[in-house]
Structures are given as structure tokens and as C-alpha cells.
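Just one protein chain is left out here, and the rest sit where they should.
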Amino acid sequence: MNKLYLNQQTINAARLTAKKIADSVQTFIDQHTTISVERALCRMLGIDGVNALDIPYPNIIVDHIKDNADLSKGVAHYLSYALAEHKHAPQKIAEMIDQNCLDLSQYDKLEQSPHIALLTQYLTPQLNRIKRQKATRETMQLKPSKTPLKYVIVATGNIYEDVKQAVAAAKQGADIIAVIRTTGQSLLDYVPYGNTVEGFGGTYATQANFATMRVALDQVSDDQNRPIYLVNYASGLCMSEIAVMGALERLDMMLNDALYGIIFRDINMQRTFIDQYFSRVISAYSGITINTGEDNYLTTSDAFLEAHTVLASQFINEQFALNAHMKKSLMGLGHAYEIDPAMPNSFLYEIAQAQMAREIFPEAPLKYMPPTKHMTGDIFQGVIQNALFNITAVSTDQTIHLLGMLTEAIHTPFMSDRAQALKNAQYIASAFQDFSKEIKFDENGMIVARAQSVLSEANQLLSSIKNMGLFTALENGVFASTKRQMTSGKGLEGVFKKHAVYRNPVLELMKKAMAGDV
Amino acid sequence: MNKLYLNQQTINAARLTAKKIADSVQTFIDQHTTISVERALCRMLGIDGVNALDIPYPNIIVDHIKDNADLSKGVAHYLSYALAEHKHAPQKIAEMIDQNCLDLSQYDKLEQSPHIALLTQYLTPQLNRIKRQKATRETMQLKPSKTPLKYVIVATGNIYEDVKQAVAAAKQGADIIAVIRTTGQSLLDYVPYGNTVEGFGGTYATQANFATMRVALDQVSDDQNRPIYLVNYASGLCMSEIAVMGALERLDMMLNDALYGIIFRDINMQRTFIDQYFSRVISAYSGITINTGEDNYLTTSDAFLEAHTVLASQFINEQFALNAHMKKSLMGLGHAYEIDPAMPNSFLYEIAQAQMAREIFPEAPLKYMPPTKHMTGDIFQGVIQNALFNITAVSTDQTIHLLGMLTEAIHTPFMSDRAQALKNAQYIASAFQDFSKEIKFDENGMIVARAQSVLSEANQLLSSIKNMGLFTALENGVFASTKRQMTSGKGLEGVFKKHAVYRNPVLELMKKAMAGDV
Amino acid sequence: MKQLIRPYGDTLNDGKIQLSFTLPIACNKKGEASAKALVESLGIRDVSVVHSEALDDAFSYYIIYGTVANPIDIENITVETVDQAVMSKDAIEAYIKEKFDKELVFIGASTGTDAHTVGIDAIMNMKGFNGHYGLERYQGIKAINLGSQVDNETLLKQALHHHADVILISQTVTQKNIHIKNLTEFIELLEAENLRERFIVIIGGPRIDHSLAKELGFDAGFGPKNYAYDVASFAVEALYFKQKYDV
Partner (left out) sequence: MKQLIRPYGDTLNDGKIQLSFTLPIACNKKGEASAKALVESLGIRDVSVVHSEALDDAFSYYIIYGTVANPIDIENITVETVDQAVMSKDAIEAYIKEKFDKELVFIGASTGTDAHTVGIDAIMNMKGFNGHYGLERYQGIKAINLGSQVDNETLLKQALHHHADVILISQTVTQKNIHIKNLTEFIELLEAENLRERFIVIIGGPRIDHSLAKELGFDAGFGPKNYAYDVASFAVEALYFKQKYDV
């Protein structure tokens, strides 16, 4: 698939530059842990549930250590000593701490724990469950749906209404259901517990909600005889915890991008890069596809002028994912159809950009976002914007095809909005079935020229990011014209430099398992 | 513009066959006249208005001759004698007949009229007015709008509401306004008189209504600083009369197609071919673009299976128009986007067919009709169907672009439906501005193959029509699966074989004038 | 028991509804407020004008979302439908063979100035529609399709001439209710000639339904998504009933 005559050397150069950028952040990541990483580890040990005050037990343990001891040694250090001493399951340990029956600070001054191996028996059930879930997913995917996969969101705020919407959408032809999160959740430094019915613009990501939706989708998947994929957000302050929950409940995809959190949620960059790494290792191990958030840049910045920032960021995200041992086939790099419809030849430029992404990341299940910024209250016009987007998605062979809603500028989707979106996409997919095979672009034309110039701008941008380092680049507002400081933003207080005795047995086990795999 | 690798020899062969088909009908036409042709001649002589019973004076004269004398000699025969005798203007003669003060049958048995030249002074004012109108149109067209020209209909039934709708549409960007006729009119064997406010699914075509709309559109044309074209129907039983009225009132285009009348209005084929010839001579002389009705076939027959019937008919219509001394630049041959949207690759086939028409008739201002048959009450889906049609129109360089209405399956267009249609077309025209220049079709692909096969089927069909003759072919239901008999259908009683003394001075003058012109 | 419902956006009984219309006034703040007031006058709350646009100096277009304030009770909503069980072509043919000793004559047309034939052809002609054969192909039925633009008098004359049992009328153009006018005239014509009981008279078209047909005095009415067997099922049973009790 080479329609754009892109220079492979430029692509290679850009990739190499991105690798240097990511590697330099990786050095920092490897030296640090966060409260969320430690809580994720707790969850892998089977610690779950909330106390009488609705505080999740993983938080209870981690906060306990943070407040009373030295978290830089990692929960594994403390818990392994406690297990050695008390022979209780980690969950029990957590409950004891909650009831002030146990104080882990007693192990603080002890030497590097000789009992880390004791944790393995408690990790095994979760690891096995994840392996089983992965196998189930792979079996189901033997009958894959035709790409682009039609992806719709549900966002009622109430998991039970979400289920109704999701089931209806699946029956109408959706391949992927994303349960959007309530507006506030990404800034919560804990994961709420249980089934929930109160969210704004989305529904809380909880393990129970994941499970409820998974059951419903498995059911409709059986009825429809095709996989129905489930998506949520391993994003925000609890990236890696949610990655664990998603792995356990067989989610298929996770929105997962530190850059999104930094730019759009004002999450501290140190914190979220560390969280992201562990979350990606977990997703890589679990066979979960990630979705990155570059598309969002174009909702803030101009989609024509800043197209190269999306590409540069995709290159970086690819390297971050590779560093987390992720296969390219799990990298749902994000981009979007956001050029102002008032711009002449907007369709040509969109085709150029979409095809470019496809050619540069041939193995990636690209996530292609519909027009949102230039959608207006004129829902009839919106239908056309979505149709042009759908044409582009189909004609450039995108993988994950987020369907645009005619009411994008108005409200989170009604059931009928989603149905209309699915009909739009289905009609276009059929009408343009073999279109991309039939057409060639003029080698000296504007489509080819546009793609080439975006690539070369991205390449230049990467060089300059490499020179200053990613942290500084973000301080300069390189993406989405948004400046963020290295030491401000939410969640910095949860970052810890690893102590010499620090161990993360989950990371170690998963990396080892994947070593043969990648 | 050669994207389809069509075989020019096949095109030439088809054109030659079509010429033979049309020429053989022309022999028949030249030997005949009709009551409508004679009434048109009356109108060119300045006869207008209605009597106390609302019967138009042209009908009064022609019926008078038909009932009391021998119409095969033509009105010119009788009127020239009457003028010679009474020295009154033709209008006065008509009024005298209406009041039974004059009986033209007295001239029936006289020899070929030696007074035909007397008619010229009465024809001259109308001919001059038509020439002036033509010149006005040509001056305005110096500032032509960009093609495709956006064509919308108004159809309130009330000329004054039509004006409001038309003006609003022009301001919103329409280039062409067609005033649709009331359902019954094409079967009326007279043209109603004066401004009218009572129509069903359209407004009566009257000269006064033409004038009223022309004034309104000239006004908005000045405001908008671009031509706004006006369209009506020289179609049905009064083809040639309406052609005269349109020429006098500076209409810019006329729906004009005997085949449409035969098939969809059950008008007798002899009658309407004769009428069509004269009407086309008038339009050719007046610089009025005709629009043919092949698109309609696809509303009755399958648009994929019967695509070749459209092309065959276009070839025939081209020859009919050439025989009427019409320039190719006035031949708005019709075709349509009517393939079932449920058919995979429907867009590819539509592109193939539209591009094919463009390449085969490079000088013709092709009239391209939107989806109608497969439009449903789902107006949101309809918007997409129209968008795909608009993409095709823009990408294959159609000239007259009839905009689809989202409410096609529901009602004649509301003001807002038209506004939405215009926004749809404008957005697509801008987004796809240079698209056709940018893309090439695979020489061995399905688009090229489709166009080639339609052409070859059309060529075969033409051969078989030539062999049996067009009349017989129509009896066999060659177009729109509709069979019509040569001697049935409306209006046959108005056909007369020309007598040896027959003269049509209008036809003669116009042909002479155009002889230097073509 | 009452069964109260409201429209559904994404939560039960949220009452969400979308509207669009044009007002014959300028597009400005007052126009928007007027559009809002109009929608509120319909009993809709939380009215949000999500789009407004000038169509001309004194015409403005609005797209609106809102919440229907009052639920409706659907418990007592009954639907006038043709309540014959629908038979297959084979079953209809067998039924005719069993119950009648003559061929049944169906005569049909698109009447008045209506030139749309695709609908009546779909019911009557060999080929049928969407893969369902038309009446012409039914054994035991003689189908006579007069085509379009047939005036009411001609249709009746032909029906008598052909000894028709069933008359089928198609009406597609509905602007300014021309179909109602035309259909009413046919019934009046039958009644004036004292022939109403002579035929089963069935109407059809995109805006026709059974309740409209009954209201106008016809035996049945069929809208979109109906095929020859729907019509024939009704007609043969009605004829059988008629021959059994009427004569």
C-alpha cells in the first residue's frame, strides 16, 4: 500500500528520533514508581473492595505506607514481610491495616525483602485469569469483523442504561463499545467501587461496571455471532490500576495516553509517564489494544496547521509502547478528521493525512476520530461531515473507526443518534467497498504533496523535541498549544524515586513472560 | 478528460446508429403537423389571451379550423387569406372568430395561399423580442457561475409563494430555479392563462407566471451579481406553445423530451415527436437549453441493469436535437444517481456512469438528477444519499446539478429543505474542489469496466432499435419497461398529415436564421 | 392499567425530542426566543435552540431539542389494521380454487392526474416488487392494470365492462390532499350509481393506511411494505364473505 510516495528514509529517521525521545524518558520512568503503580500491584495480589468509608483497600495499603513508612521501597517490600509473618492473604492484610491491627512501618527499616517470592502465589490467580481472558479474546477474534471496526460510545452516566444502549448499538452493527467516563474521574486518585448510576457525561470506570458490561456484550456477541469489543479508559491518575481491572474483566481496548492526561487533564507529566509505562506493560501482557489520544490535539489547535504534531506524537507513542513490550498490532494510534469544513479541498487534505498515517504505521490498528470541533447544532450538516469522515476511514483502511454523532455539538449520544451513525457508516462502507483499490493519486498532485509535507514537518518537530527533551518540549507547549510544567499539575505528590530495595514482581513477571513473546 | 479508456469507435458507431434512428422519425415528423404546433404558430403571430370562457385564442383559431375546415393545410394558409382580406392583426382575427364574425372555412378550398408573406410583419415583433431576450441572456452569462450549476425546484402550486421560495433559494446560492408544473397540466391540450395560485405538486406553466418569476429572478440576480437561470417545461401536449412562451419570457432552460411524455404521461408518440421537433427548433433559435428526461427511466426500472437504456436514449435525443438545429452546448441530456444504496459499490458504479456520460457528451451541459427512487422517510439517511450524489456530480464535472432534497419521499420541498440541499452541495463542492484532478481510476478496475460495458450494451440496444424502428421499439417497452402503442395515448386526434399547400413560416424563418449559425 | 410513556433519549422517560421548522420572521434573538416559545407552547420543556439560520430576510430556520413534559397513555391505543391473516400465494390460489367457481377479476389504476405507476404495478404486474410476484401471476385471478392518469369515470366503466370483483386504486401525489379529493369522488360516484356494494374497493399508496381507507368509505387501505399477497388475502376473504352473506 504505497499511494503517497512517502520517503521511507524520512520515516526511518523520524522513528529513530522518536526512539531517542522515548528512551530518555524511559530512563526516568525506570527509576520511579507512583502510588497508582503500587496500588495496581496490590490489585494484582487480589486486593479489592472498599472499607466502611468506601475507600478502596489498595489505597488503604498504599496510603498507609506512604504516611507511615517509605513508599519508595514499594508495597512489595512491606507486603512480602507481612505475608511472611502473618501467613494471611494480602486482602486480609489490607483489612487488618484498615482496622489498625497491623502497621507495615515496622518493616520499613528492614533490609531488602527476602520474601518477595511469597507474593507469587497470590499473583498467580490474577495472572492466570488474565491469561484465560486473553485466550478467550483470541478465540473470539478468530471470526473478526471487517475493518474499519465501527466504534461507538455510550455515556449515560448509569451503567444499566449504558448496557441498554450498548446492546442496542451492537445489534445495529457496532463492533466496539466504549463506555465513556464521568467528567471528574480522571482526577480521582482512586478507583470507585461497585456498579454505579451517577455520572456526568459518562459513567464511572469501576471493575463491577466493567464486568456488567462485559457480560452483556458477551451475550449479544453470541447472538450476533461476531466479537463485540469493549473499551474503557486506562487514563488519568489511575492508569495502571484500571489497566489491571480491564485485563481481569477482559476489556479489549483501553484509551491510554499520558500525553492526553498532561495536556487535557493537567496531570503531572512525571506521574503519568510512570503510570503509563506500567499500564502499557499490563495491557501488552493482556493482549489489550491501547488507543492513544493525538486526535485531541486537533480539537484545540488547527487541524491543518498542526497535523504534523499528531504524527510526531504518534511516533513517540509508538516508541513508548515498544518500550513497554507492546506489539505493533496493539497500538491504536489516534488521529482525527478535524479540518475546518469551510476550508477548500478539506476532503483532499483529510484523505492525505489519513492515508499517510496508514502508510507510516502499517501494522497499527489506527484509531480514527470523527469531526467534533467543527460540528455544530445543524445536525443535517453534521451528518454530511460524518459521511465524509466515513468515506475517508473506509478509503484509507483505518482500523478503529469512531463513529461521528450528528448531535456531537449538543449532547452525549442518544440511542437514535448512535443508530443513525451506524447506518451512515454501514452505507458508506458498502457504497465505497472497493473504492480505495480503484483509485490512484496524482504523483504530482496536492494530496501527495500534503502528506509529504506533513511528514517532513513532523520529522523536524521530532528533532527539536529530541534536542530539548520531551519534558521541556511539553513545558513549551509543543502539543495542542498547551504548556504544562514538569513540577505542576495533579498527582505529583504520588511520585517516588525507587529505593535500592524496590521490587515490582508484577512488572518482572510480565516482562519475563513477554520476552519470549515480542 | 479521458479517465475511462472508452473506445471512441464504439462511441462513433453508437452515434451513427442513433442518427439513423432519429432521421427515420424525422421523415415522419416532416410530413406532419399538430394542433399544438399550429397554436404555437398563432402565438408567434402575437395571438394571446383568453375568451369569456377562458379558452385561449390560439385554441379558438385552431379548433375552429379543425372543426370547420381542414387543419392539414395549416393555420398559416387560413390566416394569411384572412389577413389579406381583413387587414386586421391576427389577434383581432381570433377575436372575430370567437364572436362568430369570421369563418375561416371559406378559405379551405382555395389554392395554396399567395399571402403567406403577409404573416411576416406579425411574426417580426415576437422574433425580435426573442432575439433581444437571447442577447440579454448571453450578456448575463458573461459572468457564468461555477459548474456544476446548483438547480433547485419550487413547487408550491402558487406562483407568489414560488417567488418567495425561489428568491430565498437564489440568495442561498442556487444557480437555477425550476418551477415545477401542477400534476395535471401536461395532459391539458391548451395553456392556461394569467397568474395562478392553485396547483397540486407544482404551479401552472403560464406565460404570466413565467414573466412574474423572471422579474423576481432578474432582481435577485442583480443583487447577487450572478445569473439566476429559470426553467420550466416545454413538455406534454403543448410542447411547442410553451417553447414559444419560454422564449418570449426569457426562460433559460426547458425540460423537453417527447420520450418522457410517451412513457410517463401516456402521450401519443406521433403527436409528441412532431411537437418536440418544433419546440426544439424554437428553443435552438432562442438559445434555450433543453433538459431531457432519461433520468426518469431509472425511477421505474433498475438503475444498474438499465443504465444502458439511458445512454442509448441520450444518443437518440442528441440526434433529435441536432435535427432541430440545436447546438450541442444547449443539450442538457439527462441522467441520474438512482442505483439502490443497498448495492455494494454503488458509489463506484455511479461514478462510472456519470463520468461515462461526461466523456461521451463532452460539450453537453449534462443534467444530473439526484437519488429519488431510493429516498425514504429517513431524512438523515437521505442527506447522505444526496451527499454521495453531490460528490459524484462535482467529481465528474456535471453541468446542471439538480439538488436532492432530504424530504424527497415525503413532500415537495419546504424552504428549509432547499436550504439544506444547497448547503450540502456547497460543502461538497468546496471539500472536493480539486478531487477529480487528483485521482485516476485503475485501468483494469471495476469503474472502467463498468463504463465500458454500459457503452457496449447501449450500442447493441441502439442497433436493435434501429432495426425495428423507434416506434416499434417503444411499442416493445424498450425504455422504462413501459409499452406504448403508436396509435394509442393522449393527443393522437391532434395530429395531421400536412397537405401539399401546408406552410409553417415560423419554422422556415427560424431554420433559415440558424442555417448560418450552426 | 395505564401505560404511560415518554420519548427516550438515553434514559427512560427523559422525554427527549428533536424538532425543526421555519418561522416567517427574521433570524435574530427575538426569532430564537419565538421559536423557543412556540415549542414551549407545545408542552415541551428545557427547550434548547441548537441551531438557527436565516433562510431569507424574513424567514428563519431552527433546530431544537427539548423534553416532552407530559407522558401519554398508550394502553388504549388501538390500531386499525386489516385483520385478515396474510396467506401465501399458494394458499390464496388454493383458497380461490376451493371457494369460488370462477376466476376473480381485479382491476386497478392510478387515478386522477396521478402518473405514478410503480406502486400499482408492484401489486398487480407479473414481476411484483422486492421479489414478491404480482397478482397477474396468481392462478384464479385475472389482473387488469389500466395504468395511470385514469379518471374515476373511466375506471368505473372499465370495472363494469370487465365484470370486476375487486377495484384497486393507487394514489401517490398527496399535495394539498388531492388524493383525498380524488378518492372521495370515486366513492361518491359509486354511490350515485348505486354500485358501492357491487365491488370490493381497495386503495393504496405511500400515504395511505387502513384507517384512512375506512374513513373514506373503502374496504381496505395498504401503505408501503405491502405486497400482492397482503392485498389478495384481504380481497379473497372479503369476496367470500360477501358471496356467502350478501347475495
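First chain written, first letter: the chains are A, B and C, and each begins at residue 1.
The working rule: a residue touches a chain if its C-beta (ideal position, glycine included) is under 8 Å from a C-beta of that chain, and two chains touch if they have at least 3 such contacts.
If you're wondering where the values come from, they're calculated on a predicted model, not measured in any experiment.
All shown chains touched by the missing chain in the whole complex, by label: A, B, C. Looking at A:Q133, A:S221, A:Q353 or A:S416, the residue that reaches the missing chain in the full complex is A:S416. Here the missing chain is touched by one residue of A:P125, A:P144 or A:G184, and it is A:G184. Summary of contacts with the chain left out: across A:K164, A:R214, A:K367 or A:R450, the touching residue is A:K164. Taking the complete complex into account, residues 155-156, 158, 161, 165, 376-380, 407, 409-415 of chain B touch the chain not shown.
By the touch rule set out above, chain A reaches the unshown chain at residues 155, 157, 164, 167-168, 171-172, 183-184, 187, 200-201, 264-266, 299-300, 409, 411-412, 414-416, 419. One chain is missing from the display, and on chain C it is touched by residues 5, 7-9, 12-13, 16-25, 29-30, 32-34, 37-38, 41-44, 48, 59, 68, 70, 72, 74, 77-79, 81, 207.
Following the convention adopted for this analysis, only the chains that are shown with their structure count from here on.
The chain pair with more C-beta contacts between its two chains, of A-C and B-C, is B-C. Look at where the CA atoms of chain A average out and do the same for chain B: the two points lie 60 Å apart. We define each chain's centre as the mean of its Cα atoms; on that basis chain A and chain C are separated by 52 Å. Chain B and chain C have centres, each the mean of its CA atoms, that are 33 Å apart. For chain C, the set of residues touching two or more other chains reads 53. Annotation for chain B: no residues touch two or more other chains.
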